[in-house]
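Comments concern the structure below.
Removed from the display is one protein chain of the complex; every other protein chain stays in position.
Letters A, B and C name the chains as they come in the text, with residue numbers starting at 1 for each one.
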């Protein structure tokens, strides 16, 4: 944690310097802090061992093509899965799969992104990047769950919603917004699990629920690291730096209360042992569903809203009426 | 009504003859009936004056391009109309208009088909033949009405839903079915008025409500007369005969309880006096809305379902267990 | 004049239906081979040589789907009326047409509704027969469908509809159009009771039925070879003045455009329905009340 104190101190010094530029003399204060900073730096072990793994290594792990995908998890966690197709309006989007499943003897509705494992399948699945009709198909499945009181399990693994002309023409933003909104109103328990890449609005479009779980080496980010690098660092190849800056891994997300639990992965990662990974996830989903089913529906919806209402970090400030 | 008795008698005679062919001798019975038929025919006035106008003349009147269209009715009946556009998914279909309106000082939602008055406008409005996105736009407006408790006024004037490839590709049948179903569940009063052509499923897609009114010279049919002629008479030019056979005009529909009230048209028809026509319709809608608003919501929905449950004519038969 | 009173015959699967045809062999119109009729019937009316699907009558369809001996016709004893005094081009009155269809099919009307077991799950089944005036929906079909949905809702049994229809029955004019609304108003009962509705579309499912009850299932299946659409090919071709693509309104078309959950082979249909029903087996002991029921139950006290 020394690192953090150093960063903090450095920021304060910078801030004081700005004040100085405004004509206020704070040099004594600054000097004091700089001395403190020096001491802190000297106290640090020469090569500090990172407590959390490197963010970019995690990104690579989360994208490992041998990782279990949604249909793998379904096969390993569910007793039967009956896939449903189509949004009943335009098309069937294979980048999202939805269906009825038997989970521990109970019927659930599963929705999730689906990547392909080879070129042919990836073309069909569009690398797990959904079009609006994928989200609309998912909404149809969510409404089916609601009609019959089936709990929902949502498995998230997408680089992003597809950035293409057709997606824009059919209002991909609107489809995602609609799903997020409807998931807040859905009158059945919802458990989310980020299993691989949780990319941007494309992930969140299936991502509102009563519990949000995350696999140990999964990532979840507001924009893919390459996108962040291209915009903020003006260089898409700086994705590793962007990933580190955005902090896309499970420990940070747990600390920020964006997720509720980290699901451990076996050995080197989920790709080395699909069975154990799925068993770990299954155990957690089972446990959470059991807890959720005891909560009265109105309270459940209230808690779901409150959970997301609490997300965000800002400072409470002192209010003044005049500008200086 | 003598006509009807003759037809009935003729049918019975035909039926008896069939029995005779089956080996049963009913010739005495048949003879008696034939005598009766003869008497009936002689009693008839030589040229019976038709009590209802010719069906085909009505079709022509209903299609008169000078008739008031939905936007004319809105202009003449409402104090303000704010048109809303688009299904938020695919397109804005100008063959259906929807919006908020002030009706007698109260906010209502209006949906309706819109024909064009000249070639340019008809191309834009597709002659009032809607695509799926038109019905989906209407559904959006209906849901808006429900959210705010606004009553709905639906004005029907379409030859049919558009029979084209795009419409089929985007599930026009599904869009119509969805609307009909949702209109049964919509928790606000709905008044329907068939103002011109009520053509097939394209009309019914906006046609479920608590009251169904019909202008005097409007028509309402399961298929456009030309379509019926092409299929049943194998000749589209036999549309007049088909119209007469299907009975598409207001008096028959009132008798069959498909509509609740006929709104009189001035002079030669609505096309000769838009103002009076709209005033007549307005008065009726106002009266019905007033009555509907006094009905508790659950009862309203129950009555709406029962109204349509009662539609249909069939004979109660005696049940036997063995075939003869 | 009791002699004019028509009688209503319920379907029994033990009795032969329709005109009996004594030949033992038939020629497949697809592969041209001579095939043994009994073999064809045992094979779900599929050509044993080339796999061509032959037409299924409603009784054959039911026999194919239900556990032997479990089917009970629950239809209402009603028959078509002719409220419009309708006669077609040849001057043939509507009711004569109905009578002819009854004679040719051995059925009382164009839809059979009944209770049955499907792999030991108790269901309500409604099956249309295309031979009966194109399986078109008039007042009788509308009433039978509503009756079937009422029973399904009351007894909390899954509702399965197998469509085979050209659409609305024009001979009943506007009343046939109204059956679209009537059947959809009844569909609410299923939703309110939390009863699943599986819609199976076969060749053909078009017109007013495709634009109403067949299109609002919780799950929608298409049988291989199905024709699914609202407007007729000919009408569309006349409107757009272009030839239509080969796969237009086919099962593949419906699937690719997202209208149906799956396209199924006929021989797999029974197993597939049985598999789907397993997911709804717990409906009656479900902890959470279905949505619609909750809405229907509420409201009353919330009027102002």
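Everything below uses one rule, namely that a residue touches a chain if its C-beta (ideal position, glycine included) is under 8 Å from a C-beta of that chain, and two chains touch if they have at least 3 such contacts.
Keep in mind that this is a model prediction, so the values were computed, not measured.
The chain that is not drawn here is touched, among residues B:16, B:74 or B:100, by B:100.
Among the residues A:28, A:119 or A:313, only A:313 touches the chain that is left out of the figure. Looking at A:172, A:190, A:213 or A:239, the residue that reaches the missing chain in the full complex is A:172.
Hidden from this view is one chain, which touches subunit A at 4, 7, 11-12, 14-15, 18-19, 161-165, 167-174, 176-178, 180-181, 184-185, 187, 200-201, 204-205, 207-208, 220-223, 227-228, 230-235, 238, 241, 245-248, 252-253, 256, 258, 296-298, 304-305, 308-309, 311-324.
Mapped onto subunit B, the interface with the missing chain covers residues 80, 82-92, 100-102, 106-107, 133, 137, 144, 146-149, 187-188, 293, 297.
We take it that only the chains that are shown with their structure count from here on.
Spacing of subunit A relative to subunit C, judged by their CA centroids, is 45 angstrom. Under the contact definition stated at the top, the residues of subunit A that touch 2 or more other chains are 88-90. Among the residues of subunit C, those in touch with two or more other chains are 257-259.
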